[in-house]
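As you look at this complex, bear in mind that one protein chain is not there, while each of the others sits in place.
Here is subunit A:
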Amino acid sequence: GLIFLFYLVFYGFLAALFTFTMWVMLQTLSSDIPKYRDRISSPGLMISPKPDTALEFYFNKSDAQSYAEYVSTLRKFLESYDDSKQSQNINCTPGRIFDQNDVAVKKACRFNLSELGQCSGKEDKTFGYSKGTPCVLVKMNRIIGLKPEGEPRIYCTSKEEGMVEINYFPPEGLIDLMYFPYYGKSLHAHYLQPLVAVQLAINSNSTKEEIAIECKILGSPNLKNEDDRDKFLGRIAFKVQMTE
């Protein structure tokens, strides 16, 4: 009995101590930006839709069921980019870093879906999957305070030459500097990160073949894309296999 009581008090005390120290620690943190950002100095690349297991797309362009999930994922992903959701967002000056350090309320820049052209889902509801020109959206990971230098753009290559023709929206895969920097979830609530749509026009000879695509960020000296260990830092590799 006594021993039970002892441990009750002992662990109660430790739990209280733990809670207290955690509380003190959390008090030292800002709710806007993390204390340190050195572990994510350079952004990773990610694509949407993202197949469940590995980054491998398998679909049959004549079978709507086979790509239905990709389409719905894209649709869902782009919902937040819908014009109706962007009413508060402002039109920023393209080509320039949109510095709002001195402003209390950070504005978000508008990203027009129309910039994604054929991959915006407006004309082609299947994002090109039914035509054998599937769209993949490439996005750069959000990192608070990141200001890319130069003219960052997404550039994709295929290992197998001649199998696929790659188109970019916006043209040349440019990522506009006006979307940077990001000020964090709480300050920058309506922030939308810029997207680059990559349309893969798969050569009709190359159906049933697995096509390996690698996309990289180019044109910006402070965005890494060659890290030995991190295969997603400024680059992403995925595979597409289309059947008819």
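Methods note: a contact is a pair of C-beta atoms (placed from the backbone, for glycine too) under 8 Å apart; a residue touches a chain by one contact, two chains touch by 3 or more; residues count from 1.
Assume contacts and distances are computed from a predicted model.
From the set "COMM domain containing 4", "Auxin-responsive protein", "Sodium/potassium-transporting ATPase subunit alpha" or "AP complex subunit sigma", the protein name that UniProt assigns to the chain left out of the figure is "Sodium/potassium-transporting ATPase subunit alpha".
Set against the missing chain, the residues A:Leu113, A:Ile143 or A:Ile166 yield one that touches it, A:Ile143.
Within the entire complex, the positions of subunit A that touch the omitted partner chain are 2-3, 6-7, 10-11, 14, 17-18, 21-22, 25-26, 29, 32-37, 39-40, 43-46, 50-55, 139, 141-144, 182, 184-186, 188, 191, 227, 229-233, 236.
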